[in-house]
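The other protein chains are all here in position, but one chain of the complex has been omitted.
And now, chain A:
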C-alpha cells in the first residue's frame, strides 16, 4: 500500500499550495478531510435546485441554450445488443444531428463500450466529435484492478479520446476511500492522453454528503470530469445531485485553481430538462462551465427533443418524431 500511497500523494493538485497534498496519505486522513467538508442539507439543496428549475428561458436565450446543449451531448449507446451498424449510425448522427439543417452543431462525443471504439473512431474520422468509452468493468465496477486497467488500456489503444470509469461503490460505502482514490489515480495513468470521467453512480451513494465527498475524492485523484451515473441505476442524474457536484467543482477551483467538468447522465430526455441544467451551471459555477469542455450530458434520447425544439424555434411549428432520425 505504501508505495502507491506516496505516488498518489504526488498526483494530487499542487496549485493549492500543498493544502491537499497530504490528504491522500492514508485512509484516516482522507476520511478526516472528506468528512470535514461542509454538510449538505437535503431539503435546502432540493429547494435550491427546484428554484433554479423555474427560470423561464425564452427566444434568443432558448435558441442559444438548445445549440449549446446539442454541443454538450455525449450521444450514448451502452447496450449488450449494440452492433457495429448501430454504432456507425449513431456516429453519423453525432456529426450531423439534423441532416436537413447544416447550421445544427455536432454533439461533443459518442459514448460506447470499448469493443465498439474502433467502429466509432473510423466513422467519426477527423470530424472533431470525440469517442468516449466506458471502461473499468462498467457498470458495476466489480472486478480486479488489473482487469479494470486492461479494460481502460484496451479502449485507449483502440482510439478512445475519453474514458468514463466507474468507482467501486462497495469500497466507497464501506469507507475504503484510499482504495477508491488509488484506483482513480491508476486508471488515470492508464488513460495516457485520454480524458478521464469518473462515474459515481449517485443513485447508489444515496446521500448528498456522499456525493460531495465522492466529488472531492475524484477531483483530488485527478479526474477531468465527474459524472453522476451509468444510466443503469435509478435514480440516475437529478438536478439536486448535479447541484452538489457543481458546487464541488466551483469550490475545488477556488482552492486549487483547477477546473473539473461535470456530466449528468441518465434520464435527461427533454430539452426543457436540459435547459434547467444549463441554468444551474450558469448560476452555480458561472458561465465558465457553459462549454462542452466543462459540461456534458450523457444521453441517448435527449438529442431528438433538442432537435425538435430547435426546428420549432426556426419554423414556429412542431414536426412529428418521424422528421428526425432514429439514431
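Methods note: a contact is a pair of C-beta atoms (placed from the backbone, for glycine too) under 8 Å apart; a residue touches a chain by one contact, two chains touch by 3 or more; residues count from 1.
Here is the rule we go by: contacts and distances are computed from a predicted model.
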Original post:
Which of the following names does UniProt give to the chain that is not shown: "Aldehyde dehydrogenase family protein", "NADP-reducing hydrogenase subunit HndC", "Cytochrome c oxidase subunit 3" or "LivJ3"?
Top reply: "Aldehyde dehydrogenase family protein"
Original post:
Who touches the missing chain here, A:82, A:291 or A:327?
Top reply: A:291
Subject >> Those residues of chain A which, in the complete complex, touch the missing chain >> reply: 38-41, 43-45, 47-48, 54-62, 64-65, 68, 247, 278, 282-283, 287-288, 290-291
